[in-house]
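Shown here: the complex without one of its protein chains, the others still in place.
Labels for the chains are A and B, by order of writing; each one numbers its residues from 1.
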Amino acid sequence: MLDIHGITCVFGGLTALDDVSFSARSGEITGVIGPNGAGKTTLLNIITGIYTRTAGRITLDGRDISGLPPERLTRLGLVRTFQNIELFGKMSVLENVMVGLHTRSRSGFLACACKLPHHLREERRIREQALELLEFVGIVDLAGTAAANLPFGKGRLLEIARALAVQPRIMLMDEPAAGLNSRETWQLGDLIRKIRETGVTVVLVEHDMELVMDICDAIVVLNLGKKLAEGTPRQIQENPEVIAAYLGDE
Amino acid sequence: MRRELIKFALFAAVVLVIPATIKGGYLLNVLVFVGINTMLAVGLNLLLGFAGQISLGQAAFYGLGAYLSGILTATYGWNPWTAMAVAAIAVGILAFVIGFPILKLKGHYLAMATLGFGIIIYIVFNEYVDVTGGPSGFSGVPGLSLGDLHFDSDLKSYYLIWTMALLVMLLAVNLTQSRIGRALRAIHDSEVAARVLGVNARLLKVQVFTCSAIISGLAGSLYAHTVTFISPSTFGFHFSVELLTMVIIGGLGSIYGSCLGAALLTLLPEFLRTFQDYDIVVYGLLLIIMTMFLPGGLVQGFELLWMGMRRLRPGRAGRNA
Partner (left out) sequence: MDFSQQLSQYLLSGLATGAIYALIGLGFAIIYNSTGIINFAQGEFVMLGGMFGVYFYTVHQFPLVAALLLAVLCAAASGVAFERLAIRPMRRAPPLGLVIITIGGSILVRGIAMLVWGKDTHALPGFSGDEPIILSGATLLPQHLWIFALTVLLIIANKLFFQYTITGKALRACAVNQRAAGLVGIDVRRMVMFSFLLASGMGALAGIIVAPLTMTSYDVGIMLGLKGFCAAIIGGMSNGIGTVLGGLLLGVLEALGAGLISSGYKDAVTFIILLLILFLRPQGLFSRGESERV
């Protein structure tokens, strides 16, 4: 579904990514792992149009999406979450998700300012959908809280609900388990599986090896900007090069 | 949502009753200007308080509305209402066109660019003497009328202007509670996250900029037809800063706050003669002090006060018991 072809990214003299290629298959959870500085977040930022690549091509269902700005990607069904969650702090939890439904509503300035009937209907609809999404991730009881006051773990769930609101076909998650305790991580794993069951393809950039091995269908290993290995969790676990990269060469 | 409506109805009732409670014609005259400044402050607040984009060129849109209306009616004999509509549309188109390049800029750069734009327009008002009358002003702008109702007294003008101002406030309140308002606040908080969710930040910013320019243009037309004489000095940089101060005092992101800020900054100079000599010192101090200590403006200050009093009350009851 999402195909990465030979992505290279050079910052000044530093090659952050060197000819990385892999594919995320539809309906699967693909994990991208690697030690610190392997280029995982850079890759994600390139896919989502925040950094510019030096070379290479990215396609979504065969369509070239390299270098498109984030709002265009969202309209094509690709969404991401951030490592250090980017919530709209002053807005309530519910409103955060309702912003996610922005592309699923279309009242213009005039309709909104005049409260035209179709806008009011639409508003009710997105409120209900937003509540359903909060229910799905399990924080519906916090709907009225200001997002800035959420504990970190709940904030992460909110960010996922908000990303799901755009009804993506593929969701890129940047270290969703970072900063979570083991119980929260375990719940997150369940949630990601649940997301896959709704038909959303997931690309998971993650540090937490246990989580990745537990839920991913396929894994790509990056090291120092290069692709080191690719395969099922079992293949990766047994790959000597991966073991060497993680444990260090003796 | 219902609570918002009640709040607005109460506010509107107060505004409409005010003329009955005051005698002095002069105060009423000043209140007309509070209405115009409320429109302008609400317009700027949509841009600054919600989308987080600064503009120091609001006075230019205000002036363009006034001059276009004035010239079309006095020089070309148009009907004032048509002229007002045409002026608002023209100002809107101008804002939309310059909005795309100008709103690509952020923060200080945006402030500088809008200021530069404001000064260019101000220079045109002064130098295009054949059309605008230059620094000595432009007179003979006809007043507004509806059929046989001529808005020629302060009382009539009061109701005309405040009807418009209330309408602008109501539309603004509605807008800010809709998907558009949410998207604007999202852009303010984190533009990257908003864009990742599919919000077209660039277009929205330009649209809200256009919106605020149209409101300013309308206010300008109303000003021209009410005062019947306009001159460039009303529409300079000084006034853009005054508007900014109104919005900051009242509270970024609060529509009622903008009205409060407009009322304070319009009424104070009229009744405190000394204030007039110190006005820019006061504006400067207010901008700095409010931003440092009360970034939510007076409205937030009242809320804090209210919550503080509520917290105190049970304590006092306990002591009495």
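By our rule, a contact is a pair of C-beta atoms (placed from the backbone, for glycine too) under 8 Å apart; a residue touches a chain by one contact, two chains touch by 3 or more.
Fair warning: this is a prediction, and the values are worked out from it, not measured in the lab.
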Check: shown chains touched by the absent chain are B
So one chain is hidden, and I want to know which residue out of B:67, B:162, B:239 or B:283 touches that hidden chain in the complete assembly.
B:283
Residue, one of B:107, B:140 or B:308, that touches the chain absent here
B:107
Hidden partner interface residues of chain B, rising order
48, 52, 54, 56, 101-102, 104-109, 111-113, 115-117, 119-120, 123-124, 126-127, 237, 241, 244, 248, 277-288, 291-292, 295
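One rule holds in what follows: only the chains that are shown with their structure count from here on.
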So, in whole Å, the Cα centroid of chain A is separated from that of chain B by 41
Sites on chain A touched by chain B in the complex
48, 50, 69-71, 74-75, 79-80, 82, 86-91, 95, 98-103, 105, 107-109, 112-115, 119, 122-123, 126, 162-163, 165-166
Using the touch definition up top, name the residues of chain B that touch chain A in the complex.
171-172, 174-175, 178-183, 185-186, 189-190, 192-201, 207, 211
